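A short write-up of the structure that comes next.
Missing here is one protein chain; the remaining ones are kept as they sit in the complex.
Should a chain be cited, it is by its letter among A, B and C, assigned in written order, with residues numbered from 1 in that chain.
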Amino acid sequence: MNVAPNNQIPNSQGLVKGMHEQEVEIAPGTLFDAEEMVINMGPQHPSTHGVLRVILKLDGETVRDLDCDIGYLHRGVEKIAEHDTYAMITPYWDRLDYVAAVSNDLCYVGGVEKLLGVEVPRRAEYLRVILTELQRIASHLLWLGTHAIDIGAVTVLLYAFREREEILKIFEDFIGARLTAHAFRIGGLWWDAYPEFDKRVRDFLKILPGRIDEYETLLNANRIWLSRTVGIGILPADEAINLSLTGPVLRGSGVNYDLRKAQPYSAYPEFDFEIPLGENGDTYDRYLVRMAEIRQSIRIIEQALDGLPEGPVMAKVPKVIKPPVGEVYFSIEAPKGEIGVYLVSDGTTKPYRMRIRPPAFINLQSLRRLSIGHLVADVVALIGTIDIVLGEVDR
Amino acid sequence: MMIDECGTERQSVLRSSIINSQFINHQFNMLGILTTLMFVAPEWVRRWTKEPRGNAFWAEFVLWPLIQILLVLFIVLTIVAYLVYLERKVSAFIQARLGPMRVGPWGLLQPAADGLKLLLKEDIIPLKADKAVFQIAPIISVVSALVVLAVIPWGAAWATIANINIGLLFVLAVSSVGVLGLVLAGWSSNSKYSLLGALRSSAQMVSYEIGMGLSIIGALMFARTLSMSGIIDAQQADGVWYVFFQPIGFLVYMVSALGETNRAPFDLPEAESELVAGYHTEYSGFRWALFFMAEYTGMIVTSAIAVTLFLGGWQFPGLNLITNKTVFAFVSIGVFAAKILVLIYLYMWFRWTWPRYRYDQLMDLGWKWMIPAGLANIVLTGIWYVLALPKSQGGLWGFMALKGDRLVPTKWGIAYFVATGFAVTIPIIWIVLASINRRSRDFNLHAQRQLQIKLRAERLQRHSEPAGESAS
Amino acid sequence: MSDEEKVTPPDPSGDQPQQSETSGEKSPQSAKTEASADKPAPPRAAPSDKPSPPKAAPAKKPSITSEIAGDPFIDKIKETFGLAITEAVQTLGQQILRVNRDRYLELCGFLHDNETARFDMCTDLTASHWPERSGQEFEVVLLLYSTPNNRRIRIKAPLADGEACPSVSGIWAGANWMERETFDMFGIKFDGHPDLRRILLPEDWPGHPLRKEYPIEYRDNEWTDKHIEYREVDYDTSLIDVKYGERK
Partner (left out) sequence: MPAVKTTIGRRTLGEVIKRLLLFDLFKGLFVTFSYNWRALYEKREGGNPNQAIYTEQYPLERPRVSERFRGAPRLNLDPETGQTLCIACDLCALACPVDCIEVGSIRREVREGEKVNKKKVLTTFVFDTSRCMFCNLCSEACPTDCLELTQSFELAVYHRSGFRWDREMLEKGIDYVRYAK
C-alpha cells in the first residue's frame, strides 16, 4: 500500500510540500499506522475530465489535502505562436478548449482585429454571436452531461449529447468541422451562412427548451441530486473574486461579472439578455446558473437571427497581417469563463508574445479550496462543477 | 430432523404426481419430456440402485437434487446472461440509443459473445496481490449468491429444490456471506480504489442487511412461518398479497434490497466516477464475470424474496382455475418469473434515472430512515394485529377468524389491515422519521440552505470592513 | 527538357519561421531577388509577397501607444509612487503602468486596497522576455480588474535576468498558479510564493521554454533520454497496404 508518511508538514498555505516526490515512496508500516492515505485520482480516471491528476490526502474518505498535477497535455501553444504568423495561430486556439472551439477563435481573432484596428462587418459580427452562443449551449450541454454522470445520473449525458450533436451538425454545415472548428478568420468569417442555416438553427431552438425542461425534471428537484450538490463546495463571492474565478463558477457565487455585459464585444450590446446569478455559491447554484445561461443563449440567438443584417462577412484585411507595434489584451466570455489573449506585437508578421488567459486553468486552482473537508465523492462533483477542459488547462 | 421432514414431504409430493398419470400421455412434446425427466428420472434412479422403494436415500437426497440444481443453475445463469443483455437494452432505450445490435438479430447473441470474450481474456493478477485470496474472493461471492437459489420457491409443488422450514433465515444468512467476497476482493487486490470500494461495500451491506431483516418481519407476522412456500401459502389463505398489508415493509425492503445488491442509486462500492470500479477494479476476464454474475444473481434473489414475501409468490388471481397439475406448475413458474422480471425492470429503471447517493448519505438513509421505519413498522403492525385478533383471543374487533389451524383475516379484516397499512402506518412512520431527521444535516436541505445564507451574510459583513489586512 | 532542372526541396519545418520573418521585414530585398530570374529565389520568401498588394513595403503605421493624460486615479498613483512609476501609457484604450520592481508589491497592495479603485481580481499574470534590453530582460505583466468599477489596468515590472519578483499571491490568491506557470515558462522566481514549483512541465525539465533563446525544435533532451524509453520497432511491411483507386 502506498501510504502517506506522517512527517509531511503543511506549510503556511497548508499545501503538502514535495508531494510529487513522496507519494510514490512506499512507507514502512501498515494502513492502520498511518493517519492519512494518499490516493491518486487520475491521470487516467473516469471523472477527471481528461488527464488531470489529483493527489488526494484522505482521512477515511474525507479530503484532508489535495494537489493537482497538470501538464500532461502541455503542447506549448504560446511558444508555437511566436513562430507562426497571425493567421496560422487560429487553429491552435481551437485545440485549447476543444469543446468550445468557436468561442476561443472569437477571442483570438477579436484580439488581432483590435490590434489591427479592423472593423468587422455587422453581418459577420451577428453570425459570430450566433455561433458562439450555439457553442456556449454545446459546451454547457457537455458540461451538464459529464457533471451528471459524475454524480451518477448517466442518462442525462446521452440526452445532452443528443442535443449537442444537433449543434455540431449545424457547425459542420456552416464551418466544415464539428469540434475543432477554425470558425473565424481575422476580419470576419470565411464562409457566409448557408441557405438553410436560419431554418436549421430555429428548428433546433424550437426543440431545445423542452429538452432543457426534461433535464431539469430529471435533476432539479431530485432529492438525490439535491443532496449531492446543495452545500457542496460553497464559495463566497469575495473569495471567488480573490481566486480570480470567472464564468459560471463566479456567477454561481452571486458576482455579476459577465464580459458580454461588463465589457461588451462583438455585437453583444445590441441584444437583450440577462445574466443569471446564484445565491449561495454551491454546486447546485452553479448548475442552475449554467442551465439558465442556456436559456439566455437561446434568447440571444433568436434575436440575432431576427436581426441578421445583409452584407459581406469579411472585412478588407491585408493578406500579410502585420499589426503595429504595441500590445493588446482582449477577452471574451467563453463558456468556461473569461478567456483572454494578451498579444505583444513587434511589427512583424508574427506575434512577439502571445499569452492565453485560460479560464479553466485559473478556475481549477480553486479545487483545493473547494474540496478540503468534503468527501471523495464530492471531489468528483467539484471537478465537474468547475468545468475544466484539460486541453486548455495544459495548453 | 429437518431433512427427514422435508424428505417425507417431498416423497409425498412426488408420489402424488407420479400417480397422476396425465403427463405420460404427453411424453413426446417438449413439456412432456421435461416432466418425464423431472418426475420419472428419480424413479429410474431408484430402480437402477435396486434399493427398496421406501429407503431411496441416494436417489432422494443426492441424485435427484443434483439434477434439479443443474437445471436451475443452467436456467438461472442463462437468465443472468440475458439480464445483462436486458440491462443494456433497457438502458439504451431509456437513453435514446439502440443498444447491442450487431451480434445476432437484435444483438440477441451478445451475451454469448460477451461470455466467450470474457473466457478468452487474459486473467490478470496484480503482482502484489494476495494471490490465493484474490482467486477465492469471486468464488465466495458467486457461490453465496447461487446457494440461495436452492430455497427459492420457483413455482408450485416440485419446482423448489429444497423447501426447508427456515427458508427465509437461510436466505438472509447465506446472502450476507457475499459481502465477504467483496471485502476479500478489495483487500487482496492491493489497490486503494479496491480497498475503498470494499470498505464501503462491507459497511453498506451490513447496514442494509438490518433494514432488510426488519422490513420482512411485518410480513412474517401475518405469514407466521419462515418456509418460503409456507409464506406463499399463507398469502393464498389470507386472500391478499402482503404488499397491501405492508406497504412500508415493502418499500423498506425494496430500498434495502437496492442497497444490498449494490445497485444504483446505492452503487457506491463500484461508483465508477469515484472509485473507477470499486472492489473489482483489478479483476479481469472470467473472475470479473463471476462478480458480475453474483450481482445479477443477487438481483434475482432479492427480487424473488420480495415476490415471495410481498407479491404472492407464484400466485395470481385466476391461476387456480388450471386443474392440470403439470400445466399449473409451469404456469406458476412463469408467473413467478414475470413478477421477478417486473422488479428487475424496476431496478434497471431506477439505475438509469437517478443519480448516486454519497457514501455518508447512504449510511444516513440506512440508519436514520430505513431502520427506524422498519422498527416502527414492526411495532405498528403488532398493534394492528393484536387489535384484530378474534375476540376470544383478546382482540378488540375480531377481524380475524380461525380457519383450520391458522388465523385468517375476514373480509373486514382485510380492509382493516389494508387501511391501517396505508392510511395510518405511513403517516405515523413519516412523523417518526421526520422527528428523527429534523436536524439531519444532509437531508434537511432547507435548514442547510438557511445556514449557508447566514454564513454568507457573516462573511460579507466581515468583508465590508475596511480592507487592508488581506494585503500581505 | 530544360537543362536547369532544379528541384527545390522543401525545407524542414524548423526553417520556416525564419524565412517568413525575412519576408516580413526585408520585403524590398526579396522582391529584388525574385525579379532576377536566373537565381532561384529563397523558396519561402518569394510567394508570400506575391499576393500582397504592391505597396508591400511596410509603411510605418502611427503608433497606437500614447501617454495617459487627465486620469485622476493614474495621477494619484504617480503622485504616490513618484519616480517608481517609469511609464504610464495607454494602448488602444488600455492603461499600462510600468513600475520598478522595488515598489511593485507596494503598488499592488495599493491597487487592491484603494477604496476608489479596488482592483480585487487578478485577471492574469504573465511575463515576456526581451533579451535585447540589458538589465530589464524580463517583464512581469499583471492584469488587474476591478469588479466594483468594471475597470482594468495592466502593471508591468521589469526585471533583470535572474532577479526575483515579489509574489502577489498573498494579495490575490488566484495569482498562485499564474506565478507558478510564469516560473515554469520563464524561470522567474517569485519571492514569498508559498509553493513555487513547476506546474505544467515535469519537475526536472531542463530550461524554461518561453525564453527567447529556447529553441522551438527541442524534442530530445536529457529529460526525454532519462524518462522515455526508446525501442527499435520492426515494421511489418506486409501491413502497409495503401490502395489507389477511383474516387467515389
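By our rule, a contact is a pair of C-beta atoms (placed from the backbone, for glycine too) under 8 Å apart; a residue touches a chain by one contact, two chains touch by 3 or more.
Worth saying up front: this structure is predicted, and the values here are computed from it rather than measured.
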Options A:Val230, A:Ala267 or A:Leu382, residue touching the unrepresented chain: A:Val230
Chain B, residues in touch with the chain not shown (by the definition above): 90, 92-98, 101, 349-350, 352-354, 430, 445-446, 449
Absent-chain interface as seen on chain A, which is shown: 84, 87-92, 94-95, 155, 162-163, 165-166, 169, 172-177, 180, 182, 185, 190-191, 194, 204, 207, 214, 217-224, 226, 230, 254, 256, 274-280, 284-285, 288-289, 292
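The working rule: only the chains that are shown with their structure count from here on.
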Cα-centroid distance, chain B relative to chain C, in whole angstrom: 64
Between chain A and chain C, centroid-to-centroid distance (C-alpha), Å: 23
Rounded Å distance, chain A centre to chain B centre (Cα mean): 44
Residues of chain B touching at least two other chains: 470
Residues of chain A whose C-beta touches two or more other chains: 238-239, 242
For the chain B and chain A complex, residues of the former touching the latter: 91, 94-97, 190, 192-193, 195-196, 264-265, 267, 271-276, 352-361, 442-443, 445, 448-449, 452-453, 455-456, 459-460, 463, 470
Residue ranges of chain A in contact with chain C within the complex: 11-13, 15, 17, 20-21, 70-71, 74, 76, 78-80, 82-85, 114-115, 117, 238-239, 241-245, 255, 257, 262-263, 318-320, 322, 324-329, 331, 338, 340, 342, 344, 347-350, 352-353, 355, 357, 361-362, 364-365, 369, 394-395
Sites on chain A touched by chain B in the complex: 1-2, 31, 37, 39, 45-47, 61, 148-155, 158-159, 162, 218-219, 222-228, 230-231, 234, 236-239, 242, 279-282, 375-380
